[in-house]
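One protein chain omitted, others in place.
A and B are the chain letters, set down in written order, and residue numbers restart from 1 in every chain.
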Amino acid sequence: MVIGLIVVILLPFILGIGLYLKSTMLLENQSLFKLLFSSDWRPLAGKFGFLTFILSSVWVTVVSLLIAGPICLLTAIHLTQYAKTWVLRLMHPVIDILAGIPSVIFGVWGILIIVPFISDYLGPFLGKQVSGYSILAGSIVLAVMIIPFILNILIEVFKTLPDELREASLSLGATKWQTIKLVLVRKAFPGIISAFGLGVSRAFGETIAVLMVVGNVTTIPKGIFQPGYPLPALIANNYGEMLSIPMYDSALMLAALVLFIVVMLFNLGSRFAISQLEEKE
Amino acid sequence: MDQKTKITISDLNLHIGKQQILKNINLEIPEKKITVILGPSGCGKTTLLKSLNRLTDLYPEMKVTGNIMIDNDDILHTGEDITRLRQKMGLLSQRPYPLPMNIYNNVAFGLRISGRKKKRFLDKRVEHYLKMANLWDEVKDRLKDPASALSIGQQQRLCLARGLAVDPDIILADEPTSALDPISSEAIEKKFVELKQQYTIVMVTHVLRQARRIADYVVFMYLGEIIEQGTAEEVFDNPKEEITKQYLKGTFN
Partner (left out) sequence: MRRLRNIEEKFFRVLMFLSTSIIVIALTLIIVSILYKGLPSLTWEMISQTPKGGFYFGKEGGILNAIIGSLYLALASTILAFLIGLPVALMMNVHLVKHKKLVNAIRFFLDLLWGVPSIVYGAFGFTVMIYFGLKTSLLAGIFTVTLFIIPIMVRGMDEVLKTIPRGLMESALSLGSTSSEISYRIYIRQVISGLITSILLSFGRAIGDAASVLFTTGYTDHIPTALNQPTATLPLAIFFQLSSPIPEVQNRAYASALVLTIIILIISIASRYFSKRYQKNRIKN
């Protein structure tokens, strides 16, 4: 028992330290600053600038949250405040199943539906010639993946709001919608931010599905219709050559470490906010 | 009774699924008096109170039948806007639930949502009602602080001010002192006695002594039914029903 417990508590540190030790080789050679803020990526020449990949990750994550965030918020309000029983009975399994679908299936779906949709309809509609494999495709696939995750947290957040708060607002003459907009959403605001924060951390580390539709081109993306190359895709795509090029493994482990740290920070922040919220109740 | 009746409830029944929560409630609530609804917990007091301003609408599983007449309008079947109707009644719940905004905006909330947004008007009203709830002196220098920063007793008075600010005729109070310390409780009780000059007050409680202190009119409920009702003297000094006697003696259950 105790051993299991110790493993659980130490695991985050072991993960971090393990990756750090592997990446020190590269860090001894080049400054971290240079690695993170240079876009010069030529492994054969020993140049490992991560900027392109970091920016791609940021693009994909931000756009996916822009898509998933409003959908989740509106759906959570719908399900907790308005929906009839049959809608709830339908949505619970829908959310559960969506949450259980493996990443690679989302990727296949992205290739089958989203990529052609962008290249054949959305692109031409906006007068653009695009391949479809793009930041936008990655973001849409990612958005659908993180929707059940964010939505479940939001539903919990709205469920924990006391009924009396609704009653107080209504008894002052507010309509249902005014109550939601001015009182409930405001009261739930820290919870909403946390849910989005956790969504970001989930999106930032997602690998296979994004990798399959995002294009994987090593140039800094300048718009959502351009291809990108996020950090997780970089790691996943190059594990093969990792051991044949000097320093390459160290560079990829550093990428994993960066990923780990960013995700941890978002996670910590959001969880902390949620725990503060619960203590207040 | 010689005074005017404010609320007339006739044949009110309320079901949740197959369970009947309120059974054939017939009740006349006098104007500008304190009517106390007494009874052990789970007897339907709170539900009765909530059906008065139709908060029961919130719970689709509740089925309400019967009539509730307020000022000659049957509120269960009214054509009037429910938000208007609710503004006729201020609600004070068991624990204070301040809205997630600052003190000033809590009081101004009801006014703002009904479209009165002029700052000078709001300033005046906020001050007036905070004074009415005996809170003004304590908060006048920190109106922009979040309402949650107040003590629980202050919060309950803030909720009172907030309810009064929409200019109701009726105050509905659901065990308004149950979460408060004795001093804050006394302040609320005193306030109620003062407020009955202007308002019809309906209060739910299970604190017998509190009922004795402030009630003009008493309704005793048990298991969803009204067992006995009458003036405070009638019910407290000469209860007719055996259950009421037991409850008043405190030998209940």
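In this text, a contact is a pair of C-beta atoms (placed from the backbone, for glycine too) under 8 Å apart; a residue touches a chain by one contact, two chains touch by 3 or more.
Just so it is clear, the structure is predicted and the values come from calculations on it, not from any experiment.
> Could you tell me which shown chains are touched by the chain that is not displayed?
Across all of the complex, the chain we cannot see touches A.
> Which of A:S38, A:S131, A:T219 or A:N267 touches the chain that is not shown?
A:N267
> Out of A:I101, A:M247 or A:A273, which residue would touch the omitted chain in the full complex?
Touches the omitted chain: A:I101.
> Touch as defined at the start, partner being the missing chain; which of A:R166, A:K187 or A:R202 qualifies?
Only one listed residue reaches the unshown chain, and that is A:R202.
> Under the stated touch rule, tell me which residues of chain A contact the chain that is not displayed.
Touching the missing chain: residues 1-2, 4-5, 7-9, 11-12, 14-15, 18-19, 21-22, 70-72, 74-75, 77-79, 82-83, 87, 90-91, 93-98, 100-109, 111-113, 144, 147, 151, 175-178, 198, 201-202, 204-208, 212, 232, 235-236, 239, 252-253, 256, 259-260, 263-264, 266-268, 271, 275.
Convention: only the chains that are shown with their structure count from here on.
> If you look only at chain B, which of its residues touch chain A in the complex?
Its residues touching chain A are 50, 53, 55, 58, 60, 83-84, 86-87, 89-91, 93-95, 97, 99-101, 109-110, 113-114, 159, 162-163, 166, 172.
> In the complex, go through chain A and note every residue touching chain B.
84, 162-175, 178, 182-183, 186-187, 189
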